[in-house]
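One chain of protein is taken out of this complex; the other chains stay put.
When the chains are written out, they are named A and B in that same order, and each has its own residue count from 1.
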Amino acid sequence: MKKRSSAVGYLLILLAFLFVAVFILLPVATVVKESLADGFGNYLSYLKAPGAKSALILTVITAVIAVPLNTIFGIMLAWAIAKYRFRGRRLLSMAIEIPYAVSPVVAGLMIVMVFGSTGLLRPLLDALGLKVLFAAPGIIFASAFVTFPYVAKELIPLMSEIGNSEEEAAVTLGAGFFRTFFSVTLPNIKWGLFYGIILTNARVIGEFGAVSIVSGKMLGKTATLPVYIELLYSNYEYVAAFTIASVLMLLALVTLVQKFYIELKERKHLKSRGAS
Amino acid sequence: MTIAVEDIRKSYGSTVVLGGINAEIEEGKITTLLGPSGSGKTTLLRVIAGLETADSGKILFDGNDMTKVPVQKRGIGFMFQNYALFQNMTVSENIAFGLTVKKGADRPSDEQISKKVKELLAMIKLESLGGRRVDQLSGGQKQRVALARALAVEPRILLLDEPFGALDAKVREELRTYLLHLQRKLGITTIMVTHDQEEALEISDRIIILNHGRIEQAGSPDEVYDTPENPFVFSFLGHVNIFRGRVDDGFAVLDEKSHDQIFIRPHEIRLSLRRHQGDVPALIRSSRNLGFHTVVSLELENQESSSYVTADLDRTVWLQLREGAVNGTVYLNFAHFKFYSEQTKKFSDYELKTKWSYSI
Partner (left out) sequence: MKKFSSIAAAILPLAFAFSASAAEYELLNVSYDPTRELYQELNKSFTAWYEKKTGDTVTISQSHGGSGAQARSVIDGSPADVVTLALPWDIENIQKQAKLLPENWQSLKPNESSPFNSTIVFLVRKGNPQNIKDWDDLAKPGIKVITPNPKTSGGARYNYAGILAYAKEKFGDDQAKTRDFVKAIYANVPVLDTGARGATNTFVKRRIGDVLIAWENEAYLTVKRFGADTFEIVIPSVSVLAKPPVAVVEKNAKEHGTEKVANDYIDWLYTDDAQKIAAENFYRPTSDTVKKEYAEKFGNIKLVDINDLGGFNKLQQEVWADGGEFDKILKEINASRDN
């Protein structure tokens, strides 16, 4: 009996490696190979192109604004849904799923319908002199919209399971809202929150569908890295496109490494605490 | 500190959870809110704490209306059934929490805090576990830490929500006794919620019995046990044998068709090897040895449907009965019973008329 099960085990492990190799390593290797097809000198010059720089800056700015925004809103929403009972709670919980379930292209179109020149909110925006579409705010909004559920979805079941009693204990001991949140709630949801933030970040950086529709694809102005890549690719500039793609890949790898590193630190931390 | 509960009402939708509660909580005493699940006892405790708000009514601490005062400022210590210790902190950090939260002038220095924590750790006899993470403690240890944590801020009142519910029997008993002694020493006003009537009878100075959001009776343990005001209280506290019947010339007559009820405590049952006037023959079915006394389950003969009776006897007496019983039959009567009239909704007490001795 034992022998047979270990054979199956090995088979599964082999399949897993194969999967990783084909779906992850191969594309990564391809991106690297194609980006260097014109030689390393050109690789650098594609990276230095003004369009590339502004795409990188725009992508970073978008992430720097959209990710914390979604984190805060996600926590607030998860708190409300997990810890309170109110009418429409279930509806709200379902509504959160919408950006998740909808294709990013559809999300982009929805945003255009609301903020576009014939959109519902257009008169208000014009009156306030605000530009949303075809400008950075629209990109940030679209990116935040499609990634909105990630943090909330991670936290809601987590918070529901953890329950309220620790928070209640804290307030009976005199802690105010913020003290309770930071000393009691946050440490307990740390991992779920962190994971949600990483997912959000990765998705914001790589978001294409919705952003490409709302951005107007203006080179040097509203082209994020993914949009810029598509722009290059559509202009027959394959090698340049792959070069920028390798940058995106690098960003993704950095995120992964960060996650790994912090997990490691936490594990060490746990060990040291337990010893005393 | 005294607490006054004035006409507290609370409903969830159409369900009435608290239907007009009025109570006085005495200073320095242990008052227990006792009742079955759904009786509203926990809700009442949480309303007093400020963790929940009532729809109407007032809570007064020493005469001050607490209705608008948030839970943080009520100066209470609360203990939860599931301990609610802060998972991400050590034992010491848990205990110190309430002190670290204080603001401005009220906040003690770090030295003072760590001194206080040491004292409390000694009080709960967990001196060496200060740096331990809380998930490494046993249930009993956790609850003691929770107690220390609650007491660290020197609350005016201690509120306990079924604090021993999650512990096993022996630990529960130990902790119960510990709490009792501690409370006597500190003299802190304490309100405890429990569904365990034994626990309530053991440590309370006063018991408030709740059922479906209303107070059934309030009084000392002796009062509610010996003079219950209605059948619910009677049967909730301690074991009781209940029969339908009537009183005939001072004797209890068991009668299925009667609307009235006869209540007899197990320890008020007298068993004999010889038959006396008015005795009922009974068959010994089973017995449970509880150390000094034995609880015996008997089945009454002469009844249309079988009636089981639970008797509580001195162990020595039991042993003799058991040995001398012919075919497991003994003769049963009651030293004392209460008769509840359905009509008047009142209890009346009956003592055994004849002088009756244990003649084995």
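Quick note on the criterion: a residue touches a chain if its C-beta (ideal position, glycine included) is under 8 Å from a C-beta of that chain, and two chains touch if they have at least 3 such contacts.
Remember, it's a predicted structure, so these values are computed and weren't measured experimentally.
A.B. asks: Taking the complete complex into account, tell me which visible chains touch the one left out.
C.D. replies: Answer for the hidden chain's contacts among shown chains: A.
A.B. asks: Can you tell me which of A:58, A:175 or A:231 touches the chain that was removed from the display?
C.D. replies: A:231
A.B. asks: With the full complex in mind, choose from A:56, A:82 or A:133 the residue touching the hidden chain.
C.D. replies: Per the contact definition at the top, the residue touching the missing chain is A:133.
A.B. asks: Given that one chain is not shown, which residue among A:18, A:186 or A:218 touches it?
C.D. replies: Considering all chains, including the one not shown, the answer is A:218.
A.B. asks: List the residues of subunit A that touch the chain left out of this view.
C.D. replies: Its contact residues with the unshown chain are 112, 115-118, 122, 133-134, 212-213, 216-222, 231-239.
By our rule, only the chains that are shown with their structure count from here on.
A.B. asks: In angstrom, rounded to a whole number, how far apart do the mean CA points of subunit A and subunit B lie?
C.D. replies: Those two chain centres are 54 Å apart.
A.B. asks: Please name which positions on subunit B make contact with subunit A in the complex.
C.D. replies: Against subunit A, subunit B makes touches at 49, 51, 70-73, 76-78, 80, 82, 84-88, 90, 97-98, 101-102, 131-133, 136, 146, 149-150, 153, 159.
A.B. asks: Would you tell me which residues of subunit A are touching subunit B in their complex?
C.D. replies: Of all residues in subunit A, those touching subunit B are 165-166, 168-176, 179, 183-184, 187-188, 273-274, 276.
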